[in-house]
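Up next, subunit A:
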Amino acid sequence: MFSLEGITTATQDWLLIKFNPTIALAIECVIVILLSITLFAFLGLVLVLMERKVAARIQIRLGPNRVGPGGIFQTAADTLKLIMKEGLIPDNADKFLFNLAPFVVMMVAMLLLAPIAFAKNFQIWDINIGVLYISAISSLSVIGILMAGWASNNKYSLLGAMRSGAQIVSYELSAGFAVLTIVVLTGSLQISEIVAAQENGWWLFKGHIPVIIAFVLYIIAVTAETNRAPFDLAEAESELTAGFHTEYSGMKFALFFLAEYINIFIVCAIGATLFLGGWMPLHIGHWESFNHIMDYIPSSIWFMGKTFFLIFLIMWFRWTFPRLRVDQLLNLEWKYLLPISLFNLLLVTVIAIMGWHF
Partner candidate 1 sequence: MTNEEIKEYISSHAPSAIYDETGEWLNITIEATEWKKLAATIKEEPFQMDFLFCLTCIDWKTHLTMVYHLTSTILRHQLVIKANLNIDLPEINTVSNVWRTAEFHEREVFEMFGIQFLNHPDLRKLILEDDFKGYPLRKDFEDPINMIKL
Partner candidate 2 sequence: MFLKDYILDVYNGVSSLLKGMRKTGYYFTHPKEIITEQYPDNRATLKLADRFKGEVIMPHDDNNEHACTGCTACEIACPNGTIKVVTKSEVNAEGKKKKAVDALVYRLELCTMCNLCVIACPSDAIKMAPNFEHSVFDRTKLTKILNQPGSKIREGIE
């Protein structure tokens, strides 16, 4: 059976034979960095194309179909164009912060990649506070956005950044509580253990109502956190032209764009890990033969399939709903999502303490 685990262990063994442990670790680091950058670039290209194709299908159009068969090289061509474009810096802008902002946003997205389990035993860093780490790091991206909005010396950017700040800070709460629900049930913050706890069934399908509520809350909250429609107030095309990245052009704009899609990927990957069992194959009760067939599908494909399903869900939202207004956005969080998620957490805690879960 094809497995990424085998490749990683083989590589590590080979490195340890050839070099001393320190150099081996350094080489491993380099490999990981190269791999994650490749993954970034690849994901950016794929997700942008996917978004455009999904949007086109929903909007009864064909979407990109000129560059390559079915338009699959469209995003590569776009990237090439963006690289060649001049990166303009507006007058009176804070040049240092203006140039730094896209990299901050990008770095945050990269850091988040560390604890994600892409396949069975295929993880960059199985930190024991994995979920906490993700919650902590993901809220840093707002700094990059605020930086971009302030440094641009543009009123639209500033408004967009302020909106984004208020929005991300609020929706962190619901996302955090939704994640906590699973942590309470599992009793661990470590990603690998959360996945392992779902061996007999994914949390979403185990029939706990609080988990289903938490899943819905999580999807709503992360849609808002990643500034996606219907919560794309930070960009709000028809109101603020392009919000915080109005003044960015060329590759710096591309970095923001890329970071947005990487963030979507990451939050969906975490959602898949927490609620849909990560790389765990679908097992149904005692159907031994069925479970066996499912086991044959590589774990990496399970993980990617679940993640892309959630990404599709978020894209589906975007192309269906109108945008909320800024006060309604905060109302939704503070009046609806937060009370529900608090209540939900209470419920799940009671369940966990009483040992009613399975």
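Rule of thumb we're sticking to: a contact is a pair of C-beta atoms (placed from the backbone, for glycine too) under 8 Å apart; a residue touches a chain by one contact, two chains touch by 3 or more; residues count from 1.
In picking the candidates, the idea was that all candidates are chains of the complex that A comes from, given by their letters.
Note that this is a predicted model, so its numbers are computed, not measured.
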Fill in: Of 1 or 2, the one touching subunit A somewhere in this complex
2
Practice prompt. Name, in rising order, each residue of subunit A that touches candidate 2 in their complex.
Written response: 54, 57-62, 316-317, 319-321, 336, 340
